[in-house]
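Every protein chain of the complex appears in place save one, which is left out.
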Amino acid sequence: MERPGWLVNWPVYRQLTGADRLGRGFAVRSPHTEHAAPRTEAAARVVSSVCPYCAVGCGQKVYVGMVGGREAVTQIEGDPDSPVSRGRLCPKGAASKQLVTHSGRQDKVLYRRPFAASWESLDLATAMDMIADRVLATRAATWEESVDGKRVARTLGFASLGGATLDNEENYLINKLWTALGAIQIENQARI
Amino acid sequence: MSAEQLQVPAAQFESYYGRPILKVTRWREPHLPAYLFLGELSGAAAVMGVAAGATGRPGLVRTGRVVAAAAAAAGAAFLTAELGRPERFLHMLRVAKLTSPMSIGSWILVSHSALTSAAAASSVTGLLGPLGTAAAAGSAVTGPLLAAYPGVLLANTAVPAWHSSYRELPLLFTGGALTAAAAAGLAVAALTGDQADVSPSQRLALAGAALECGAEFMLERRSDLVAEPYHTGEGGKLLKYARAATMSGALLGLAARRSRAAALASAALLAGGGLAAKFAVHRAGVESARDPKYVVQSQAANP
Amino acid sequence: MTSNSLYGPLEDVSGDAGYVAGHPERVGFFTDTSVCIGCKACEVACKEWNGLPDPDADLLKLTGMSYDNTAELGSNAWRHVAFIEQAVPQVSVLSRDGAGQLIISASAGDTDDSGQATRWLMASDVCKHCTHAGCLDVCPTGALVRTEFGTVIVQPDVCNGCAYCVSACPFGVIDRREDDGRAWKCTMCYDRLRGGLEPACAKACPTDSIQFGRLDELRVTAQARLAELHEAGITQARLYGADPEDGIGGAGAFFLLLDEPQVYGLPPDPVVTTRDLPAMWRWAGLAAGALAAGVAVAFAGRRA
Partner (left out) sequence: MAECHPVAFQWVVQAKQRGATVLHVDPRFTRTSALASAHVPTRAGGDIVFLGALINYVLAGGHEFREYVTAYTNAADMLPADFVDAEDGDGLFSGYDQETRTYDNATWQPTGERDLTLSHPRCVFQVLKRHFARYTPELVDEVCGIAPADFERIASTLVACSGREKTTAWVYAVGWTQHSTGVQHIRTASILQTLLGNMGRPGGGIMALRGHANIQGATDIPTLFHLLGGYLPMPAAGESMEAYLRRIPDTGFWGNKRAYLVSMLKAWFGDAASAANDYCFGYLPRITGDHGTYRTTLDMIDGKVKGYFLLGENPAVGSAGGRLQRLALANLDWLVVKDLAMIESATFWQKGPEIESGELVTERIGTEVFFLPAAAHVEKDGSFTNTQRLLQWHEKALDPPGDARSDLSFIYHLGRKIRAKLASSSDPRDRPVLDLTWDYPVEGEQEEPSAVAVLAEINGHAADGSPLSAFTQLAGDGSTSCGSWIHAGVFAGGVNQSARRKPDAEQSWVALEWGWAWPANRRILYNRASADPQGRPWSEAKAYIWWDADAGEWTGHDVPDIEKTKPPSFRPQPGARAQAALSGADAFIMQADGKAALFVPSGLADGPLPVHFEPAESPLRNRVYGQDTSPVSVQYRDRLPVRAQVAGHAATYPYVVTTYRLTEHHTAGSMSRTLGRLAELQPELFCEVSPGLAAERGLANGGWATIITARAAIEARVLVTRRNRPLRIPGEGVIHQVGLPYHWGSEGIVTGDSVNDLLPVVLDPNVYIQESKVATCDIRPGRRPRGPARLELVRQYREQAGLGAEWEPQQGDAGPDAEPAAGPDAEPDAEPAAGPDAGPAQTGHPAAPGGTEHHDQ
């Protein structure tokens, strides 16, 4: 005779009819447990990356999946293939998913007018345009063709200080553009 | 302990910065003591109702049945309120685990509640008498179990003061069950003015007090370290009050027939003593879990 | 269910819980605290994988307990690194044997004016996944369950938050999350195990202080490491939770410690509460009988 589903799924019944008489294991498993699987298996893609914190350069695997209908990083963990790190991460590296997904991240341009007491919003394209204007105006106002009779062809009117998480390619373009504009106060955390 | 009092450099070989090794129980006051008290009351009241029926005391039958049903319901309410997810109370019936006194207790409580409710309903409405009697008879089986199992419930934990008391606690609770039922009997008698059936309650009080105070005495007499919370601190103090109240309540109960006031006072002392004992047990358990010495020193002494 | 279901050595812990032959080998953690650098990567990797809630920023305060601001294992901290600063007798750390070889012992640090050296112990604590697990035994809903890997987990779709497990754990591991109402603890990354991955903490651990693997193999590894340390003169080293004869039947997550367990906040010799359960039920039966007897005595004889 066919037993009804509720009965055969009732752990008490499974306790009485199976090997797990004390109800501490097989008989009492829940649907959540039966369906457990690493969420990384559901990732849409996995890319190889490098930890953005210290200079050891630990390998990372970045898993991207759908969260609330949008693509998001669902896990970052060590890359076991890396001869540098062998898949291991420190607390900062282990927190790097949160670095990417935390709620304190800014994703909008903010603008503070001179003498203003608060931020206002600004369109990214407008901001870029305004910044380009500032650079050119400052450069024009502060251009030095020579110092003590020696040609220098530069501006000391604006400066740049980069962080140590800038990529090589980013530093290359920063140095290239600023130098071509005649700026020389191009600095980096590397001196700090 | 405030951070100012801690000293990093002071190497503490006996504990980790004086912090508890165990988690202090999440079971709260008044929920836990109230549940323990109501459960034992219900259990003994149910038996009392049956015994009254068997011995021809219809007044006490109704008292026993109604008190048993009401106390079971109230106890279940306190138990449910203790759950982090009360809506999942019925998950208790998912399994039947001999290793879990709470699982066994849940089955007992649910059965007992159903039986006592049916018996009480029958008694109050006068309908379905035989069925009511049958249900009551059943509750005479579940009743003692309901009163006794919490002793295992508490003892089957890592809480030093509870686990080490697995002999005393069931006796304390069933003794308390008797005095609680006696208190109910005395109180109802005093309030209704029907003094006819007071003597079983008086005897019940004496028997219960003997058992309850005996168990308390056993707890207090123990010299092992983990029993310390039963004689010191809040737990120890409450336990002393509880014993005094129970003993005086039982003795005062002897005057119940002469004085309604004495009967009511006796009922109050018996109930208060029983309840205080439950608070004492809870606090002793909390204290023994909070101070790591009870864990470290008792275990370090193990062979 | 076998003769040692409640206490004592148990060869096949999953089999005892009803899993048929052919279930996976029992796995576990061996945490070698002698190489722990207290970086807390285990804590963070665990929280990131398991999505444990972030703290309430207003409650974040320095504990003053060395570098430990996690304080204890709990519903939201499934790994906890303990930090212990000690004054210890100075041992010669750079001495030579007869052949001129350097003899290196454990870190002794520098000495203070009284000739005492400083030792800084660190240890990553975790759920022990006991062979005889009190939390699992007492759970009234079957929310706590033994898995096919021999580990012990809470099933969040079952737990009703009765908190019995909280009081039953002899290590003070499991706890109820108050805003959520359910009990939580280390699952040894059950979902990862099902996918053939190692737990997040063990994977992250930079110095391999946390090792994951088959429990029988880990015990062999641990014995070898212990022997190595003893040979190096570090006689205080000892294994904790590795012995199937102990009060919990041996832990699924065991440790190499450099001092007494209680120094790390661990109970010295815990015993699963269920060991005494049969006796408890007997006493309860006696008490129930006493109740019945008490009533019988009280009602003895017809009414006067």
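Think of it as A, B and C in the order they're written, each chain with its own count starting at 1.
The rule is simple: a contact is a pair of C-beta atoms (placed from the backbone, for glycine too) under 8 Å apart; a residue touches a chain by one contact, two chains touch by 3 or more.
All values derive from a computational prediction rather than experimental measurement.
Touching the missing chain, out of A:3, A:32 or A:102, is residue A:102. Seen across the whole complex, the unshown chain contacts chain A at 45, 47-60, 62, 64, 71-73, 76, 79-86, 88-96, 98-100, 102, 104-115, 117-119, 122, 124, 127-136, 138, 141-143, 145-177, 179-192. Those residues of chain C that touch the chain absent from the view are 35, 37-41, 43-44, 47-48, 54-55, 57, 60-64, 66-67, 69-70, 85, 87, 93-94, 100, 102, 104-105, 107-110, 112-113, 118-122, 206-208.
In the analysis below, only the chains that are shown with their structure count from here on.
One inter-chain figure worth recording: chain A and chain C are separated by 34 Å, centre to centre, where each centre is the mean of the chain's CA atoms.
Counting only residues that touch two or more partner chains, chain C has 137, 142-143, 158.
With touch defined as above, residues shared between interfaces to two or more other chains in chain A number as follows: 11, 22-24, 27-28.
Against chain B, in their complex, chain C makes its touches with residues 6, 61-66, 71-72, 74, 82, 84-87, 134, 137-143, 158-164, 166-178, 180-183, 259-260, 262-271, 273-274, 276-277, 279-281, 283-292, 294-299, 301-304. Contact residues on chain B toward chain A in their complex (touch as defined above): 93-99, 103. Per the touch definition, chain A reaches chain B in the complex via residues 10-12, 15, 22-24, 27-28.
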